[in-house]
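The complex appears here without one of its protein chains, the remainder shown in place.
Chains here go by letter, A and B, matching the order in which they are written, and residues are numbered from 1 within each.
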Amino acid sequence: MAALTAAPRVAIFIPCFVDHLVPQVGQAMVQVLERVGCSVDFPEEQTCCGQAPFSTGYWDDALPLARRFVKLFSGAEAVVCPSGSCTAMVRRFYPELARADAGLRRELAGIGPLVFEFSEFLVRRLGITDVGAWFPHRVVFHDACHLLRELGVSEEPRQLLRAVGGLELVEMAEPGECCGFGGAFSVRMSEVSAALGERKVRNIEHAAADYVTACDPSCLLQIGGILSRRGGRARAIHLAEILASREGAGQSA
Amino acid sequence: MSQAERTFDRLAARAARDLPQQQIIRNNIVTYDRAFDAGRQRFADWQAARTRCHAIKAEAIAHLDEHLLQFEEQVQARGGHVFWAETAGEARDYILGVARRHGVRLAIKSKSMVSEEVHLAAALQAAGVETVETDLGEYIVQLRHEPPYHIVTPAMHLRREQIAELFHRELNTPPGTESAEELAGAARVALREKFLTAGMGITGANFLVADTGMVAITENEGNARLTFSLPPVHVVLTGIEKVIPRLADLALFWPVLSTAGTGQAITCYNSLIGGPRRAGETDGPEEFHVVLLDNGRTTALADAERRDLLHCIRCGACLNVCPVFHTIGGHAYGTAYPGPIGAALVPLLQGLEGFGHLSFASSLCGACTEICPVEIDLHHHLVRNRRDMASKRLRPASERLGLGLWRWAASDAGRFERAGNLLRRLLRYKSAAVREGSHLDPFRPWTRWRALAPPAESFREWWRRERAGQPGRAGKGAGN
Partner (left out) sequence: MDANPGRERILERIRAALAAEPPPGRNRGNIPNRDAGLSASGVFPPIDDSLARFRAECEANRTELHLVTAEDEAACLRELVEQERLRAESSADPGAAERRIFVQDAPELRRLMEKSSAPVRWSAAGPPQAADFAGLTLAEVLVARTGSVLITAFEGGRTASVLPPVHIVYARVAQLVSGLGEAIEHVQASGRVRDVSMLSLITGPSRTSDIEKMLVLGAHGPRRLAVLLRL
């Protein structure tokens, strides 16, 4: 793979959830990318990766969104996204959607390797694990399903977290068990989804964590939503927000 | 919505609230996880084993007709009978015919998911043939008049106390018979007489070995060995897809099946049956039948994209790692095959119309695909089933409309932004107007269990505000 230019220029892909429900995640990611020397582009014509229609089976509705994405981001040196599931959609599922379209498949083959989930980008592409962050809290990491199983990313976020000043990283039980979000599953089978989310929250509480973090805003909406409802001490926060944090910087660890 | 779907939704919701039941499942799974991890270590390369198994099954299925004919020829050469059943009804009728011809009053069975699929026991009982399950877990659920909970551990949903109570009631075990040893011992005694007097033994098949024409049967208890040895007639009921090309392939499949199934290096008994007893053999059945069942498997075979579903060796690993199975258990699915394999395969065997809803009982976490020892693309098959339901218009109009609307909104950045702004406005408004999660809350399917608070501005709005006019950073302007 060609080395990135000295001041890597990245285009960011902001998932719909982040755009409309947790914009601070996108803001934090921009902050961190700039801090490590990237120049950040936000192509404003972007909308959605098409995961929702794809996973519900409406592939005819997802395909145009795939085409749109490819058109919008072709030419980018790298595309960085704060969501494992959206990244997986582009890298792993767009080729399946494009089965009948040889031209699109070719374009996807070109763009696929340039699309990264945020933690993957920092560690595997830039070779950085220490972004100068400070976050003096006890944190557990939740392995989001797509990030873990479709993209094979699980060490990289932990490496980043271990390098954060003041942060105590602990492991909870069943870190790779689904939080229960699953897209439409969360409302279509809402009791089962909630039961899984509540189990995840119990594991977080058993680990006596102040924060649960992940690389997937949808998981954090699910987990965070249940945590708020329960009134527990723990809070859900995206990895990007931790990495952007300078809380307690300069104090001794 | 089919009746099956309505029932499923109801049972799943109820099971999701049953925390004590979920704890029983979890305890079982914890034991399995530990055993599986240890079992995997015995392989130099577990991933290589999986890939190899997938390749061998692909070879088996790619020449399914030749392999089945090779199998049949050798069974017949040894004096066995082979019957090809297109439907569940044909399989039941054939076996019933064999039972009648021999005047069978009592039949014994070892574990066979295909027999559940075709509802064999009920048909035999209705015809006056007492049919007794001999696998301990199957025996327990049979006494309780319920279906198996799991394809490998049929009674995993029960506590020891419940089994003790059951045996006291049904087998007259003395009070205080509570330990696992005592209960297993009571079953052994109760079933021994059945083994010794049965007129017919019915087993499944874990593998059909094409090159030597043999039926491979895997177990721990010894009940299958007694079932195919003591009665004068042995009937094997099996799906046509159980073929493997060579006897030598069992050197891989036996340990893979046991590792994925229970974490064991190998199960206690792995037997091979070639036919009825040979001249000069001390014992064994006089008559041997193999019933090869299609029942929709050729439909799955015809779909090249789905063909790997026929690789399944029925190990149950996908059930063991499925978070949905952990929550709702095996009975809620309402099919012989629960869990991910059931959700993927049953709609193909028995129709998307009646069973496609099972493919939606998944968060698509992919744990099943990750563990499957024969590398079936399980969770992706669930998405494909959903795709087929959408294209066959088997989904509710509201859903079709909703996703069409999504696509329309997402086809234009301005439209998408306006839609998002509307959503945030709606959330703010309803937060003020109704109690979150109440029946008046339009977002209740989400907010019943989870908070949902809209931010003041979207990312886009922030970006435009913060980055307006900065060279090299601003993207194209978008209308507001």
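Note that in this section contacts are C-beta pairs under 8 Å (C-beta built on N, C-alpha and C of every residue); 3 or more make two chains touch, one makes a residue touch a chain.
Since the model is a prediction, treat every value here as computed from it, not as a measurement.
Here is the thing to keep in mind: the chain we left out touches B in the whole complex. Across B:Gln22, B:Gln70, B:Thr131 or B:Thr153, the single residue that touches the chain missing here is B:Thr153.
Although one chain is hidden here, its contacts on chain B can still be listed: residues 27-28, 31-32, 42-45, 48-49, 51-52, 54-56, 58-59, 62-65, 68-69, 78, 83-86, 90, 134-137, 140, 153-156, 158-160, 163, 180-181, 183-185, 188, 191-192, 195-196, 212, 214, 220-223, 225-226, 228-230, 240, 247-248, 250-252, 254-255, 262, 265-278, 281-284, 292, 294, 298, 301-305, 307-308, 375, 377.
Operating definition for what follows: only the chains that are shown with their structure count from here on.
Across the complex, chain A is touched by residues 9, 12-13, 15-17, 22, 323-324, 326-328, 360-367, 369-370, 380, 383, 385-391, 395, 399-400, 403-404, 406-407, 409-413, 416, 420-421, 423-424, 437, 445-446, 448-455, 457-464, 467, 472-473, 475-478 of chain B.
Chain contact summary for the complex, chain A toward chain B: residues 14, 16, 18-24, 26-27, 39-48, 50, 52-62, 64-65, 68, 96, 145-146, 149-150, 176-178, 180-198, 221-222, 224-226, 228-229.
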